[in-house]
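One protein chain is absent from this view; the other protein chains keep their places.
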Amino acid sequence: MREVAIIASAQADNTSTTTSTPVEMLIPVIQQVLANASMTKTDIGFWCHGSCDYMTGQPFSFVSAVDALGAWPPIIESHVEADGAFALYEAWLKIQTGEIDTALVFGNGRSSSGDINRILTLQLDPYVVGPLWPDDRSIAAMQARACLESGVVTERAMAEVAQRSHRNALTNPKALRRGDHSIEALMAAQLVADPLRELDCPAHADGVTAVIIAAGDRARSLADRPAWIRGIDHRIESQNLGNRSMTTLPSAALAAHKAGVANDKIDVAELHAPYSHQELLLTSALGLSESTTINPSGGALCANPMMSAGLARFAEAATRVMNGTADRAIGHASSGAWMQQNLVCVLEGE
Amino acid sequence: MAERCAVIGVGQTQHTSCRADVSIAGLVREAVDRALESAQLTMADIDAIVIGKAPDMLEGVMMPELWLVDSLAAAGKPVFRVHTAGSVGGSTAIVAAQHVMSGVHKRVLTVGFEKQSDGNAMWALSVPMPFGMPVHAGAGGYFSPIIRSYIKRSGAPSHIGCMVAVKDRTNACRNPYAHLHEPDWTLEKAMASPMLWDPVRMVETCPSSDGAMALVLASEDVADAHDGPKAWVHATAMRSEPTAFAGRNQVSPRASEDCANDLWRKAGITSPIDEIDAVEMYVPFAWFEPMWLESLGFAPKDHGWRFVEDGVTEMTGRLPVNCSGGVLSTNPIGASGMLRFGEAAMQVMGIAGEHQVDSVRKAFGHAYGGGSQFFAMWVVGKDKP
Partner (left out) sequence: MSDDVLRIRTPISIKYQYSAGPRVSSHLLGLMDGRFVGKRCPVCELVYMPPRNGTCAKCGALLGEDVEVGQRGTITTFCVVNVPFLGQTIKIPYVSATILLDGADMGMQHLIQEVDAADVRMGMRVEPVWRPREEWQPSLENVMHFRPTGEPDAPFESYAGHL
C-alpha cells in the first residue's frame, strides 16, 4: 500500500442559506485549498467530488461544479452521489493504483435548497416506506426513543453531547451554531420530534469542503506534518427499518476494525453524527475511550452541510494532526437513515 | 504498481422500454445473478459492490444503493455509488476495477442500471430550471447542430448516419438482450425515416430503455483460479472538460482525444485500427460513430465517415463497431456505459453468442456523457497485460 496523507483543506463558512449558486460557493474554496497547499491546478492529478441531485433539485447538478475547476486542459475527474468523504476514498484508491500522486476532493451542497428532512425521505424503500413520507428527523427520533427505552442512551447524555458540541463550536469560525448552554436548559428545551429537541438535531447548512491528498514523498514535500491515512474503510448495513438494530452501529464497528482504530489511542475523533444520540452510539461502536476529544469542531450539531459534512470531519481531524494538537485522529462520514453507512479513517502524524 | 484485474463474469437484463414485471431491485438482481453465475461465484464471495446510475430523478429514488443493500446481500460490505452523467456505466466499471487494482479487494461486483420507465425520463433529463435558457430543442437538439458542423467540415454525404443506424439495428437482432429488435431496416427505409432535428432522423436516435448490466471483477489470483473465460483489463482512462466555454470544440472534444491518447499509451497500443479487434463505443445518435472514430484515433480526421461507407465497422469488417447493437438499440442511461465496457469484455471472453466477432484478442469499451464532456474508456484483452 502506498502512503497517502491529507496535506491541506479548506471550508466555506457554513450558512443557513445563501443566494450564491453552488459554483459561486465552490470557486473560493477550491482556490483557498490550492493556496493552502501552495499548489496550482496543474499540480492536481485527479479531481473527485460528492454532491446530490435531489438535494440540489436538479438532475446532473454536479456538472456545473466542473465549471469551478478550470478544467482546461481536460482533467481526470469523477463524481460520487454521496458525501465528499467518499470522493476522498475514490481518490485514495486511485492513488493506490499508481496512476496519480495527488488529488483534490470536495463535497458541496445547499441544504437550504429545499426541505432537507423531506428530501431525505426519498432515500427510503420506494414501494412500502417512502410513500408514507416519514421525514428524516422523525426517523431519527424513533431511533432515539428506542435507545432511551433500552437504556443504551440517556436524555442527559444526549444533552451533554449537545452542550459539548456547541461549546466546542465557540472556537470554530466555520460553525453555524455555537453557544454555552447549561444541561438544565438543554433538557428543558421544547421537543421538536419527541424525544429530540432542536439542538439534538443537525444544524443544516449550505457549505463546501475541499481537501488535498498526496502520496509518499510528494506529501512530505507539500506539508511539514502531513496527516497520514493509516487506515480507511467503509461499510454499510441494511436500510430496512424494521429489520435492523436501532441501538448499535455494526457497520461503523466493522469499518473501525478494518481501519485499525483500536491499534493505538485516538486523541481526536471528528464524527459525522447528525443527531446527538447517534454520536453516543458511534462512540461506542468505534470503541472510543474517555480520553478521546470528540468533535472539537462542534460536529454536525453545529454545522451539517450535507454532502460535505463528512469530508469536513476529515478536514477538521487532519488539521489537528497537521498542527500537532493530535498524533492520532479519526475522520468519519456517514450516510443514510440511522447512520446506515459509515466511512472511518485513521489519521496519524509521522 | 497496479494489481492486475480481470472481468470474470458478465450479466445483463432483457432491456426494453418498460420492465413492468420487476421492481428496481428485481431489475438489478437479474443482471447481478447472471453475472455471478457467469463468474461461478455467489453473493457471499463478493467483497465490495460499486453501483453506477444517472440522475435519481429518473426513478424517483434518492441514492437507491442505500435501499438496495438487502437485495444485493451487501450488509457488512463496502458499497460505493458513482454518478458521472451518461458516462457513468463506464466510469463505474473503472472505479470498480480500481477497487481491485489498488490491491484492496479481490472480488468486486459492479452494476449499472436505470429503470427510467418508472419516472418521466424526458422530464427527468431536462427539468426546467428557473433563470436558465428556454429549452427549445429537446435532447437531440443539443447534439444535432454539432453533427451539422461535422458534416460540413468533413464533407460527409448525408446517408452516413443512416448506414450506421441500419448496421446497429441489424446487429441488435443478434443480441437477445437488446431493446430494439428491428430486422427489416434497409438504407432506403432509413433515409425515409422522419427527420427529428435536422440533420438527425428518428432511426438515428437511441431509444429510452429499462435495463441493467453487471460485471464481476477479480484480482489476478482469483482470475487465475477461475476456470471460465476472462478479459484482462489492460488500461483505463477518464477525462472531463467543462460544458461550455468560448471556443470549445464539441465535434472532437479535447477531453475525448486526450482520454484516448492516454488509454492507448497505457495499453501499449500504437495503431488502434490494427490492434483493436472489436469496438463498443457510445453512439446515441448515429453520426457519432464517424465522429468518435476520428476523435479516438481509429480514423484520420474527416475520414471517419469513409470507414462507415466502406463497411469497415460492420461485423465482418476490419474494425467491427457495436456488434451488440450499441446505444442506438438499447439505452438504459445508467447502464449504457457499462454495456459498452461489458460487451467489449464479452467479445474477448468469446461469450457474445451470435454477435461474437472471430478471434478477438483486444477490445475497446467507451462511454461519454454530459455535453460530450465526460469520457471513460478501457481496453480489455485475452492475455494478461
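Labels A and B are assigned to the chains in the order they are written; within every chain, residues are numbered from 1.
The definition used in the following text is that a contact is a pair of C-beta atoms (placed from the backbone, for glycine too) under 8 Å apart; a residue touches a chain by one contact, two chains touch by 3 or more.
As the structure is a prediction and not an experimental result, all values here were calculated from the model.
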Self-check item: Which of B:Ala39, B:Ile146, B:Ala190 or B:Ile333 contacts the chain that the document leaves out
Solution: B:Ile146
Practice problem: Could I get the residues of subunit A that touch the absent chain, sorted low to high? | Solution: 18-21, 23-24, 27, 30, 41, 54, 56-57, 64, 66-72, 112-115, 118-119, 122, 126-127, 130-131
Exercise. Name, in rising order, the residues on subunit B that touch the hidden chain in the full complex.
Key: 20-21, 60, 122-123, 128-131, 133-138, 140-141, 144-146, 148-149, 152-153, 194-200, 202, 242-247, 249, 251
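The rule we apply is simple: only the chains that are shown with their structure count from here on.
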Quiz item: When the centre of a chain is set as the mean of its C-alpha atoms, what distance in Å lies between subunit A and subunit B?
Solution: 33
Quiz prompt | Footprint of subunit B on subunit A - complex, ascending | solution = 1-2, 47, 52-54, 57-60, 62-64, 66-67, 69, 71-82, 86, 89-90, 93-94, 96-99, 119-120, 122-127, 130, 233-240, 250-251, 254, 335-337, 340-341
Quiz item: Along subunit B, where are the residues that touch subunit A in the complex?
Solution: 1-3, 23-24, 54-64, 66-67, 69-70, 74-85, 91, 95, 98-99, 101-104, 124-127, 129, 238-243, 245, 253-255, 258-259, 370, 373-374
